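Right, one structure below, let's go through it.
Here is chain A:
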Amino acid sequence: MSVLIDLLLAILTVYLALQCLLAQRLSQSVFLFFAFGLALALAWVRLGAVDVAITEAAIAAGFMGVLFLDALRDFSPAVSENQEDLKAVQNPPSKNATKSLLLPRLALGLGLGLFLLIALEAVWKTPDGGGLTAAAVALLPESGVEHPVTAVLLNFRAYDTWLEIGVILLGLLAIYAAGGINLYRKPGVAAKDPLLRQVILFSTPVLFLFGAFLLYFGKTGPGGAFQAAVLWGAIGIMLHLGGWPVFAVLPRWLGQLILTLGLGFFLVLGFLFMARGDALFEYPPAYAGILILIVETLAAISIAAALTTIYANINQMQEEPKQNESTT
Partner candidate 1 sequence: METTSLLPLLILGSSLIPGVLILLLREDQSALRSFLNLFGAVAKVSLIAWVFAGYLRGEEYTFIFRLAPQLTFALQVDQLGLFFATLSSVLWLVTTLYAIGYLEGGQHRRRFFAFFSLCITASTGIALSGNVVTFFIFYEFLTLATYPLVVHLGTDKAVNAGRTYLWYTIGGGTVLFLGVVGLYVLAGPVYFGQTEIIASLISENAPQLTILFFVFLAGLGVKAAIFPLHSWLPISMVAPAPVSALLHAVAVVKAGAFGIIRLVYDVYGIGVAEQMNLLTPLAVLAAFTILYGSIRALFQDDFKKRLAYSTVSQVSYIALGVAIPGVLASAGAIVHLVHQGIMKITMFFAAGSVAETYGHYKISELNGIGRRMPLTMGAFTTAVFGMIGLPPIAGFVSKWYLGLGAVEAGSYWVVLVLLGSSALNAAYFLPIVYRAWFCEPDHERVSRIRSGRLETRALLLIPVVVTGLFSLAAGVFAALAGSPLSIAREIAEKFYLL
Partner candidate 2 sequence: METYQIYILTSAVLFVIGMGGVFMARHFIKKIIATIIMGGGVFLCFVSFAQRDALTFADPVPHALVITGIVVAVASAAFALALARRIYQLTGEESFTNDK
C-alpha cells in the first residue's frame, strides 16, 4: 500500500515536471511549478525529511513561486513554448529551416534518452555506503543541540552553512548588480484593497510567532533558521505588498545591519574562538547550545531581510528602468 502511494507520488512528480516545461502558456508553467514543489515536499515527508520538506515548500516552491508569479506580470502572457512555431505560422519558412531545427533536437532527445538510461542504471546500482548516521549519533551530545539536522547544519558543517548565508547576501548583491532598484529611495506600491491590508496586518504576528516557534524547536525537532527565516521573510514580503516597505522606513544603517548581521556575527564569533586557539566555528560544548541559538536567530533575521529585499527588488524591477546606480 505504502509502496503504491510512493509510486503514485513519484509518477505525479515526474508528470508535473514534464508538464511544467511543456506547458504552452507561461502562467500554466508557473502554477505547475507550484504543484511540482508541493509534490516534491510530500516526497520529502515520505522519505522522513521533514526539515527538507518545510524548506522546499517554503523556499523552493513558496518563495521562488511567488517570484515567478510576480514575473508573470511582466512577460507577455500569450507566450508559447514554440515562439518559433508562432512566427512560422505568420511567415512560413523554407523546409530546410524546419529540418535544420528538427535534426539537432532529435539528436539531443536521443542523447538525453541514452543519458537517462545510464543515469538510471547508475542510481539503481549505487552500493550502500552506509552514510554518516552513526557518526552523527555518536557526536550529537557534544554538538549542543538535540536535533541531528540542526547539529550538522550549525555545528558539524557550520562552514557550509555560513557560506550559504553568504550566498544569500551575495544573491541580493547580484540582483543589485543586475540593475535592481535602490531600496531606500523607492517606497513600495500600496495595495488599494483595504481588506488585503487588514489581512496582512492580522497575519503578521501569527507568522512571526510561528517562525519563532520553528526556530526555537529547531533545537530538538524539525525546524530551524531557514524555515523561520522564510516565514519572517513572508512577513516582509506581505508588508511590502501592503504598502509598508519595511526597509524604506528603517534608517539606512539599520537595514544594512539587519541584512549582514547573520553572516557577520557567525564569522566574528568564529574568529573570536579562533583567537583563543580553537578552529574556526569551534564552540566549547558547554556553550554550544546557546551560541548556536543566537547564531541561528540572527541568521534567520538576516535571511528573512534578504528574502524580503530580493522580492522587493525583483518586484519593482518592472516599474521603472533605472540606471546602474546601486547601493545597499
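To be clear about the criterion, a residue touches a chain if its C-beta (ideal position, glycine included) is under 8 Å from a C-beta of that chain, and two chains touch if they have at least 3 such contacts; residues count from 1.
These made the cut because all candidates are chains of the complex that A comes from, given by their letters.
Treat the numbers as computed from the prediction; the structure is a model and nothing was measured.
Touch between chain A and the candidates 1 or 2 in this complex is found for 2 only. Interface of chain A with candidate 2 (complex): residues 2-3, 6-7, 10, 13-14, 17-18, 20-21, 26, 29-30, 33, 36, 40, 43-44, 46-49, 51-52, 55-56, 59-60, 63-64, 67-68, 71, 74-76, 79, 81-84, 104-105, 108-109, 112, 115-116, 119-120, 122-124, 126, 128-134, 136-137, 148-149, 151-153, 156-157, 160-161, 164, 167-168, 170-171, 174-175, 178-180, 226, 310, 313-314, 317-318, 321.
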